[in-house]
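One structure, as structure tokens, below. Some questions next.
Every protein chain of the complex appears in place save one, which is left out.
Letters are used for the chains, namely A, B and C, taken in the order the chains are written, and counting of residues starts over at 1 for each.
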Amino acid sequence: MAVHIGVVGEGVCSARVARDAERAGAAIARAGAILFCGGLGGVMEAASRGAARGGGVVVGLLPGFRRRDANRWVTVPVVTGLDQARNVILVRSCDAIIAIGGMYGTLSEIALALKLGIPVVGLRTWTLRQPERRRVPLIVAATPEDAAARAIRAAGTRRRARSWLA
Amino acid sequence: MAVHIGVVGEGVCSARVARDAERAGAAIARAGAILFCGGLGGVMEAASRGAARGGGVVVGLLPGFRRRDANRWVTVPVVTGLDQARNVILVRSCDAIIAIGGMYGTLSEIALALKLGIPVVGLRTWTLRQPERRRVPLIVAATPEDAAARAIRAAGTRRRARSWLA
Amino acid sequence: MAVHIGVVGEGVCSARVARDAERAGAAIARAGAILFCGGLGGVMEAASRGAARGGGVVVGLLPGFRRRDANRWVTVPVVTGLDQARNVILVRSCDAIIAIGGMYGTLSEIALALKLGIPVVGLRTWTLRQPERRRVPLIVAATPEDAAARAIRAAGTRRRARSWLA
Partner (left out) sequence: MAVHIGVVGEGVCSARVARDAERAGAAIARAGAILFCGGLGGVMEAASRGAARGGGVVVGLLPGFRRRDANRWVTVPVVTGLDQARNVILVRSCDAIIAIGGMYGTLSEIALALKLGIPVVGLRTWTLRQPERRRVPLIVAATPEDAAARAIRAAGTRRRARSWLA
């Protein structure tokens, strides 16, 4: 079964961050992985473009009520109608995620992935310090291609603590 | 953009219902539409098999926490972790749904689709009588191929009342 | 622990249906049960008014993003932001539900409750015929007070099949 890599980041972003996201998406598609994202603009759109131009499958988990909210590169739009709660579905569906940039939605997805035991690779994203200074297993990447490579490698090693029941 | 057709029905079903679901799935793939389903066994698996054998894309919106819950024909598994609430995502993501058979989960998906203005085609499914005897716009199909054809036709005519806000 | 009774019905309703809902809410509060509802207008507001005037606790599970969407009788507003998916929470949180009137949202809540093994009492609501003509355990009430009494009695007998995992 294909590897699923998520790219998370904000819906409005700088040109530099968009270039990073597009290169990450392209690298994910080159590796034969499916890209999962939130389906909207900014980082999501740039990553989708990179993956779709490379012939990849792009799943867009939309927060709203309309398929046409999806950016034009999404090949499988899923209309959740769940607003922020769709982030949980995104993280759960992936073997690893790449977090790009530093807004709050991105932070919540990093945290959810850490909680669910799904590897997170960060590219110019948050620095987190736990109060008891335990090590936070956030993998830091230097470039988008490095991020994709680390995410795909980490995808195989994923811990399996996905539910509060477990 | 591709047409999205959902097939809903129970996770355990008779051989006859499974044959119907498989033929419906095959007809959906032949028409070039994407099949959306709940990703598990019974009607969901049979429809997935029909579509996947025909080369179609099969999105499985899984209720639980594990990708491996998906039947083997699902090509895009989405792990929602939302149990029954994933039915809302399934219905919302489709242009029309086909309901096969008569258990309660199927009834809830029929009702949700009617609520959200998404056409529903029924194949040997529930008969519903509204207390004021208003007409319920449930399209009745005679065969699985008829169901697929009616669903694809209805997909173009979908009303757009998707949110309580609207 | 208190008994939880849900009242489900549409957000816009006739004066007659509203009177029924208000009497059902009043009877629920008199019995010392907590009323759960969707928190908006119509049947939800009328049931809330009946319960709150009788000194009862009224939990409103709101579909949208704002607490002020709640009708004025809700004492515990919960802001889900999940649109229709909040219906699943409503049904799950109750020991029994009372369905009043006959629109599609109500039908979806009846179906969910049947699916989850939560008793449903209907008051001038849908008539359902299963394709294999199995008996549907929908309890029919003659009056709002009868509906509340039957719901509270049924609350004790609830089957426990709440998850697809079970």
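The working rule: a contact is a pair of C-beta atoms (placed from the backbone, for glycine too) under 8 Å apart; a residue touches a chain by one contact, two chains touch by 3 or more.
Because the structure is predicted, anything quoted here is derived from the model rather than measured.
The residue touching the chain not shown here, chosen from B:G81, B:G105, B:P119 or B:P144, is B:G81. Between the chain not shown and the residues A:A2, A:A31 or A:L114, the one that touches is A:L114. Contact with the chain not shown here comes from a single listed residue; of A:A2, A:A85 or A:A149, that residue is A:A85. In the full complex, subunit A makes contact with the omitted chain through residues 11, 40, 63-64, 82-85, 88-89, 101-105, 107-108, 110-112, 114-116, 124-132, 134, 163-165. In the full complex, subunit C makes contact with the omitted chain through residues 1, 4, 34, 57, 59, 61, 65-67, 76-82, 88-89, 92-93, 162-163, 166. Annotation for subunit B: contacts to the undisplayed chain at residues 65, 81-85.
By our rule, only the chains that are shown with their structure count from here on.
At the interface between subunit A and subunit B, over half of the residue numbers appear on both sides, which makes the contact a same-residue one. One finds 28 Å separating the Cα centroids of subunit A and subunit B.
Chain centres here are Cα means. That of subunit A falls 39 Å from that of subunit C. Along subunit C, residues 82-85 each make contact with two or more other chains.
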